[in-house]
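What follows is part of the complex, with its chains left where they were.
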Amino acid sequence: MHVIVDFTVVPVGAGISLSPFIAKVEEVLQDSGLSHELHANGTNIEGEWDDVMGAIRRCHEVLHDMGVPRIHTDIKLGTRSDRDQRMADKVTSVRQKLG
Amino acid sequence: MHVIVDFTVVPVGAGISLSPFIAKVEEVLQDSGLSHELHANGTNIEGEWDDVMGAIRRCHEVLHDMGVPRIHTDIKLGTRSDRDQRMADKVTSVRQKLG
């Protein structure tokens, strides 16, 4: 099952600057080989359900290993059975309507 | 890795009444054996990471099988490495502060 995901990792109890941890998340995603894209409030990622969820789990493990005691993560995900859709299609589809 | 999760399944393209689908989600969670609790805007669930994510994946599969063509799901999740925490502890902890 293909899934398109947006997720945001919020390290808690590890100070106020979060960018070192988000950079580490990006490294984990890079290593995963999954298609992903950082944006101002999270990261978009897509792939097979288990691969994507495994990558997010890996992010939690790596951040805890870095000393983050508590992690809050938001995930928004979408699956479709009617047709195949990729992340890039979604933005393109909206832009076409905007003309 | 123990995870405490809140998730909300939003079936799209299957009409306006969502409660039949949410009832099915509850059945899937019941079958999973995981601790879970329905609330007005989602369901709280906890357990091992892979078990919880597997149960949510199963919800998607079952709803697609029921004819839902598109599913949007929100997940909020928390993990901790500093101590063991259960869902029930979280509400109790806040209520104690409220006196």
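By letter and in written order, the chains are A and B; residue numbering begins at 1 in each of them.
Heads up, the rule we're going with is that a contact is a pair of C-beta atoms (placed from the backbone, for glycine too) under 8 Å apart; a residue touches a chain by one contact, two chains touch by 3 or more.
Because the structure is predicted, anything quoted here is derived from the model rather than measured.
Trainee: Let me spell it out: one sequence, repeated, and 2 copies placed. What is the copy number of the whole complex?
Mentor: Altogether, the complex is made of 4 copies.
Keep in mind that, in the parts below, only the chains that are shown with their structure count from here on.
Trainee: Please compute the C-alpha centroid of subunit A, do the same for subunit B, then give the distance between them in whole Å.
Mentor: Here subunit A and subunit B have centroids separated by 19 Å.
Trainee: Would you tell me which residues of subunit A are touching subunit B in their complex?
Mentor: Residues 1, 13, 49-50, 53, 57, 60-61, 64, 68-82 of subunit A touch subunit B in their complex.
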